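Questions regarding the structure given below will be posed in turn.
Missing here: one protein chain of the complex. Every other protein chain is in place.
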Amino acid sequence: MNKYVYNLLFGVLILNSNASAETSAANNDLEKELAYLAAERQVVVTASKMEEHVDKTIATTTVITQDDIAHIGARNLLDVLRLVPGIGITQTQFGWREIEVRGVKTVLSEKVQIMLNGHPLDHNLQNAGSAWVYDDLPVDTIKRVEVVRGPGSALYGANAFLAVINIITQNAKDLNGVQTSAGWGSFDTQQYRASWGKQFDNTAEAALHFNFTDTNGINSPIPADSSSIQGLSSSAPGKSQLTEGRYDLEWQLGYQDFKLDGRYINKKMGTFFGAATILSDDRTQQDYNDYFLRLSRAWKIKDDFTIDTQIFHDFYSADNRWQLAQNQFTRSGFQDMRTGGEIQANYHISDAQAVIAGFSYAKEQQGNLIDELGPDPEHLIPAPSITEERTRKHWGLYIEDVWDPLKNLRLTLGARYDRYNDFGGTFNPRMGFNWEFIRNYSLKFSYGTAYRAPAFGELGLVNNPVLLGNSSLKPEEVKTFETGIVAHPVASLTTQAIYYHSAINQIISQVPIQTAISRYDNSGSVIAEGVELEARYDFEGSLQGSYLSANHVLQHSVQLGQQLADVPRHRTNLTANLAFDNTWSSFAHVLIKGNTLRSLSDARNEVPGYALLDVGLLGKNMFGRKVDISFNVYNLFDKRYYDPAPTSLSFIGDYQMPGRAFFGHVSLRF
Amino acid sequence: MKIRNFCKVLILLTVFWISAGFAQPSKILIVNSDNSVYRYQTIATEFKKIIQQNAYQVAELNLNSHADAETELKQLIQQENPGLIYTIGTKAYLLARDYTHNRKLLFSAAINWRRLDIAEGTYGVANELASAQEISLLRYFLPSIKTIGLLYSDKFSREYVESIKKDALSVGINVVTKAINEDKEIGDALNGLLPKIELFWIISDPVVLSNKESVKTIFQSAQQQKKPVYAYSDVYIEQGAVLAVSADSDTIGRQSASFVLMMDKDKVSEGTVQSPAGSTITLNKCVLDALRLNFNKDALDSINKVVGCEK
Partner (left out) sequence: MKRILSVLFIFSVFVTGAYRSAYADEGPFIYFYNPETNINNFASLKRGFDVYLVDHGGYLFQPFDIKETFESAIQGKKGDVYLLSNWHLKALQQKNIPLKIALVGTSKGNTMQRKVLSAKKDITDVSMLKNTVVAGAGSEEYIQSVLKQILGKDQEALLKDIKILIVPKDIDAIMAVGFGMATAAISAESSLEKLAMINPNQHRELHSLGVSEKDYFLIAATLKKPDQKEEQLLEVLRKMPDADAGEENLRMLGIDGWRALQ
């Protein structure tokens, strides 16, 4: 009987239904439907369809996320970059670091374009390159770093020659409140950071970052300098003076479709052992100011047709005091400005094809030259300038088509023409395909060219008794083709094997024209080729958060039939991260670098290869997800190793790099 | 570096890849945009019912119950190692697509999926019935209607409206459309549109249907101008729509489950997005009679619900 009563309950519910119940149910249903629509409305597709998945792009790309950076326990950008296949970091005599890419390395790293949130940072027009103030960029505010190896001029124009390193920082949404962090470590290193970000209801948003870093730098022994080997009075033997203090202030402000962003950096630093190979003290001082300001607006004409516009102003100034001899100092400085704009149209022809095309214009100016000389660094007297005030204008026109004719095939075709008022025009194409020939196995092929524009210092160097500028310089050129396979043989495993071949021509080098006098000229070429192998496995289940990754690079760069000096033939990174639980994880990294070659005229033995072990412990999301703590030991076994001193400085000996070093880091979120 | 050496390395890697095998876990992670939303909840329930009958393990994440849903999702994916991620609602899809790591992704209940950036390895069951189906049914039930009108927002419904126009044209129906950017524009837009059309069609556009006021405005204007309203959901019948052809949420859940079973048998080509297979057709006879519309009587047995005037 009970069963019957319950069985009938359903029927009775219908039986008892009446009109008022139905009306309220209908209202309720409408509310449910509107709630569903509201839930859907919250989501607006913000990701640009032009953004490509790493697997699908034709370029060879490595992405380092904020999470990776936390595990590495990176002290600055260099600690991040040295894990990327094909990239090596070495010391220069001037203090800043060289970024070697695919077996090619220069003191100014001018063949690598560094960008911040897509804005090029090669603000130093006198000497080119972006490494001056950006090499040791603080990493606490970085969301991800994308390293694209290979030529990028077809999209980015000048100096995207061997690689593009795009640093993406946290925006208002990522911050959503206040974040602070502090780090302390060896060499009296201290870092502090404060960030604030908020999205407002009226579409306004703001993110502000402030970083402060101070360090005494590595105290490398300097056994001799150019004075001491001549028997003159000298501070050598002694220690390098790589002190550094820097402030970074970054802002990202948005309202509706407008965005105003930029970053200001002041960096004061010492030197390793100076421009004149003299071991100095704090009387050698480099002082850099760098900022950019960008106002951009996105225009949505139609859903499939948008236009991005921007105007920008970049500023870079150097005011450096160098010790030239025991009682001789020089002060040199200049100010560079680049002002311009860019308009880019993005058109999605269909779901399978998108075209972007753009035009850019910029005016570059150098002025406010400072040249002084004298025995007393505090009372120097004006001297003839070694460079010139200079103005350059250039414009560029580019187009790129990304087309998926088949679901498993992507074709990319692009080209850019740039015209400079001083050295003329240059045309750079880029093309390639990415074909997923079996599910999870993609074959890539690409060909592209790039150029590096001659720097003002190369075009207009004057009053230098040993080196002359050359106003008829042409840009350096590189032609690269690369091919490889990206595969995911099993879930969580990513592997990649790439072969590249680059021919660099019209290299701007110092060519002797008379005894003891050289001049910048387009002379010589380099062939660089190599294989980059990468694998990463992310564990699942109880080991979630753990990963193993490895990359190995074989590189072979040849100039005039001889292998290039000062670069290794192979380099390996092995990384393991073991997550104990959702909070604690440990990290280990082994860098194995092969012997570094010498040039033919250098009788010294090759710089011996080495293996370094770094370890770290990270505690994340502690105390209500508000606190992260990490502690890292670099070069755990205190291995003594050296970066190569170039042949011209062979009398000094190679640069001894730091032994065991510690770094602790705390970050707080409010 | 000789190319031969490079080939050797490639061969070695290939051997490694092949020997690594292709393990296929049979766990499914359901990511629900907000399980307090009735439609999402219904779909999830039906989906789970069938998927569990077929011995799949299920893990669930409701985005609405986590402040940091992104981290939760990442952790859950690593912990559970699902072979497939099933998302319900646009929010869930947009979040999950970044963390699939080559897992299959099946989405549902996302308004106008064509506006989304559909990545590789993604499958879906659309939220809207195929526009051709809607148009065919509309023509079958109300054969004399030749001009219909609708409001939509470019942001959410552009692609869907384009397909409606195309399908309507092929059966001789003219569709007059007006795009709006915010709900404030509805009144003016309707005043311009209604005189030109014989029937107004409500599509599932979140900008047009922002709140109850918008719904009220639509029905008041339509009533004043004696224009029938055709709607994508039967919730508008009570408001005064004459006919509603809605995608059946239960069927979307079941269909998604069938989809998964077929995917595991490699019977679905990649990137397939299906229209919902089930419809619920509701007729408001009271409005039909009041407006003296020409209704095809033979179609009466295709109607799921007939609502009369009695209250």
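Here the chain labels run A and B in written order, and each chain numbers its own residues starting at 1.
We take it that a residue touches a chain if its C-beta (ideal position, glycine included) is under 8 Å from a C-beta of that chain, and two chains touch if they have at least 3 such contacts.
On a predicted model such as this, the values are computed, not experimentally measured, just so you know.
Interface note: of B:Thr71, B:Ser136 or B:Thr217, the residue touching the hidden chain in the full complex is B:Ser136.
Residue-level contact of chain B with the missing chain is found at 130, 132-133, 136-137, 139-140, 248, 251, 254-255, 258, 261-262, 265, 267, 274-282, 298-308, 310.
In this text, only the chains that are shown with their structure count from here on.
Remark: chain A and chain B have CA centroids separated by 42 Å (rounded to whole angstrom). The residues of chain B lying in touch with chain A in their complex are 1, 3, 5-6, 9-10, 13, 16-18, 20-23, 25, 33-34, 36-40, 68, 71, 75, 78-81, 83, 89-91, 94, 101-103, 109-111, 114-120, 154-156, 158, 204-207, 209-212, 215, 233-239, 270-271, 310-311. Considering their complex, residues 19, 22-23, 26-27, 29-45, 47, 49, 53, 55-56, 302-303, 351, 407, 436, 439-441, 485, 487-493, 495, 497, 499, 529-531, 533, 538-541, 544-545, 554, 556, 582, 621, 625 of chain A touch chain B.
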